[in-house]
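For reference, the structure I am asking about is given below.
Yeah, one chain of the complex is gone here, protein chain that is, but the others are all in their spots.
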Amino acid sequence: MAAQWDTSRYLGLFVSEATEHLDALGKELVRLEGGVTPEAIDSLFRHSHSVKGMAGSMGYEATTALAHSLEDLLDRVRTDPARLDRAVADVVLQAVDALGGHVKAANAGKPFPDSAALIAQLKELTHSIRPGTEPQPSASTPANAPLVESEGPREPELPPRWLVTLRVASTSAQPGVRGFLAYKRLSSLGNLFRCTPGIDEVKAGKLPNGTFTVELESSEPEAVVSKTVSQVADVALVSLSRVASAPPVPSAEEPKPAEPEPRVVGQEPPRTVRVRTELLDEFLDLAGELMLATAGVREVGRTLEETDRGRLNETVDRLHGLVRGLHDKVMKARMTPVSVITDRLPRAARDIARRRGREIELVLSGSEVELDRAIVDELADPVLHLLRNAIDHGVEPPEERRMRGKPPRGTVKLSVKRASDRVLLEVEDDGRGMDVERLKALAVERGLLTAEAARELPEREALLLSTAPGLTTATSVTDISGRGVGMDAVKRAVEAVGGTLEITSRRGLGTTFRLSLPLTVAMVNLLLVGLGDDVYGLPIAKVAGVVETTRASLAHSRDVPVLQFGSAVVPARELSQVLEVPGRPHDVDAVSPFVVVDTDDGRVALAVDALLGQEEVVLKALRRPLDQVPGLAGVTVLGSGRAVFILDVARLERPVRAAAAGET
Amino acid sequence: MSKRVLVVDDSVFMRDIIKDIFAAGGFSVVGEAGNGVEAVEKYKELKPDLVTMDLVMPYRNGIDATREILRGDARALVVMCSALGQETMVMEAIEAGAVDFIVKPPRAEDVLAVVKKVLGES
Partner (left out) sequence: MRHVIFRLERDRYALPLDAVREVVNAPLSYTRVPHARAAVKGVMTLRGRVVPVVDLALLLAAVTVSERPPPSPKVVLLELARRELGLLVTEVEGIESIEKVGPQNRSRLVRGLARVGPVSVTVLDVEGLDAAVAASFANG
């Protein structure tokens, strides 16, 4: 709604009137916290509506958008005044303040402040106050979060949606009226969307083959829907099926008819369709199995005569290319923007900050970057925890910040960047930073480190001590996050999806947690090792190197055999003992490969019988009961059809090392 | 017990046809009205299971009468009687809350089919 005329002569009037409305809005709202009536909310709504109209007339798009979001929220609250709780009131006040900022900027001829985050917050809140829903508890992600399209924040649970196809009998005297009657009857069960052809066509009796379809969003059971239709004479129910919920249509009183005319292809927006997340998992499984099957065919080809093999291999190569392409497409379909997680963080940040008496500005960037759905799902809790951690333990209370010459309002930045085949997610605060010496001292106190080792520990690794289970540097234990327990879980979750966690911290200046994540989880590069007749896979990412030596040549430290690796000594273990599988008897003077791997508790050398090479494989998740087995990260099937377990190297050695640590 | 019907039409001729259809179909016509005002009064008095309502009548048309009846009893079942060419009015009546409609001149099987559906009897 750009202004067509010179608006400058109205500016004075705009500023004074808008200010009046905003002042009134703020005052009335604060008064309301005593007792809410629909009339009072009406009044708030009217003020907000007036500001929107005035800003629109002046051509202030940003202001109009903000006022519009506020109006939507108030409109929603109007239907259920009890929902105007303190959280909602706070956001409304924030919006009023921000609008005041816009008015001031307009008056001073300065650029308007950016209110995108606030608008997003208003929208999220508006959606969460859907009629008939209970107030949402603060942000936490359900374990099986549904896939959300790239547009808009995640919706709260909607009633199921039905695709209803109806046929009006050709003998009907007034098919249009019949159709409309059926439509009206359905509308008594819930909200209707996407009537095809449009409702005006239906009313006019323009029904292709006598049928039309409409989507019904209703919590009524299937039987009620079909019974309702059956009560309309001359109308038959052709089909009734559940559809996945579509993106929200804001307060659709009168649904718009679908466009009956085909649109020009070039103008068509990208079409999306919702797919059950399990279906995506199944696609991935199938694509993975196709790859394995292809490898199997190639394996069979090896037994053929040279002449036949050439033609077979050619075909297998083509098949492999196609399957690889399919796999890539499936992976692409699984890509989900990080915003699925971050959209809810502003609200969470505000809640945490208020509970902890902090003032926080949360700056989000790069939320449009996409990752595999499985990784995004796994990250929801860790990211929320990092945010909590930053606010709770990082950012100081306002008084303390003032004393240190910092602005009272702390800043937490959450940025997401794509870096070649990885995604970097950083959570950075400008708080007090971590005390490396204190961390080391605690670790020594808890017996996790010797004093000597602590002294030599580089800062980078010392900071990671904060992720050790049970270690906390918070001066007080809070209800929000005991740092140790939570950080341990964060590190584990990040590593489970193939990522790494890095911490940098400057005392007094702040802390940055950096998550480096793979784009997808499905492919993993393995070092295959032989143990007797068994084969195991070790993720190459966790392998530091291989040393070939005899058991007899190992040194001992406190009765534990150790291996010289570079400048360090690492404990040496039999992989068969670690896994509790029967090992082959070995000659202590025979040369064996020792694979040096990085575990959570440091490096360990694992003695194996043979190195069988590297392979890039499709990792399958373990299902019950295999997921109960300690030390396994997944399983894959090689071209030969043999199943190979992939070891969870990071946690392979934990029980043994814990016992060893007890001795020192 | 047979269902109780109120027949509303300004034409006595039409009322008789409709009454006969109901009688043959096993319904009992408990009352009749010749205009919208009378229809609302009779409805309150008789509380019938179903009303058939002519669209165009003197004093108060069928749409207004339907609206008024539903205001008093949201669960009232009102079936409109319309002629061909009155589609727009029928749709207005449906918006007002009428549950179905029959087309005049009424054929017995059509009327009974619609009414039974509305009463959930088929």
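Order of writing sets the labels: A and B. Residues in every chain begin at 1.
Definition applied: a residue touches a chain if its C-beta (ideal position, glycine included) is under 8 Å from a C-beta of that chain, and two chains touch if they have at least 3 such contacts.
Being a predicted model, the structure only gives us computed values, none of them experimental.
Participant: Omitted chain: which shown chains does it touch?
Facilitator: Its contacts among the visible chains are A.
Participant: Of A:321, A:508 or A:641, which residue touches the hidden chain?
Facilitator: Answering carefully, the residue with contact to the hidden chain is A:641.
Participant: Can you tell me which of A:86, A:558 or A:623 touches the chain that was removed from the display?
Facilitator: In the full complex, the listed residue that touches the missing chain is A:623.
Participant: On chain A, what residues meet the omitted chain?
Facilitator: Residues 288-289, 292-293, 533-535, 579-581, 620, 623-626, 628-632, 635, 637, 641-645, 655 of chain A touch the chain absent from view.
Just so it is clear, only the chains that are shown with their structure count from here on.
Participant: Distance-wise, how many Å sit between the C-alpha centres of chain A and chain B, to the nearest whole number?
Facilitator: Those two chain centres are 57 Å apart.
Participant: Touching chain A in the complex: which residues of chain B?
Facilitator: 82, 84, 87, 90-91, 94-95, 99-101, 103, 110, 113-114, 117-118, 120
Participant: Give the list of chain A residues in touch with chain B in this complex.
Facilitator: 173-174, 176-177, 180-181, 184-185, 203, 227, 230-233
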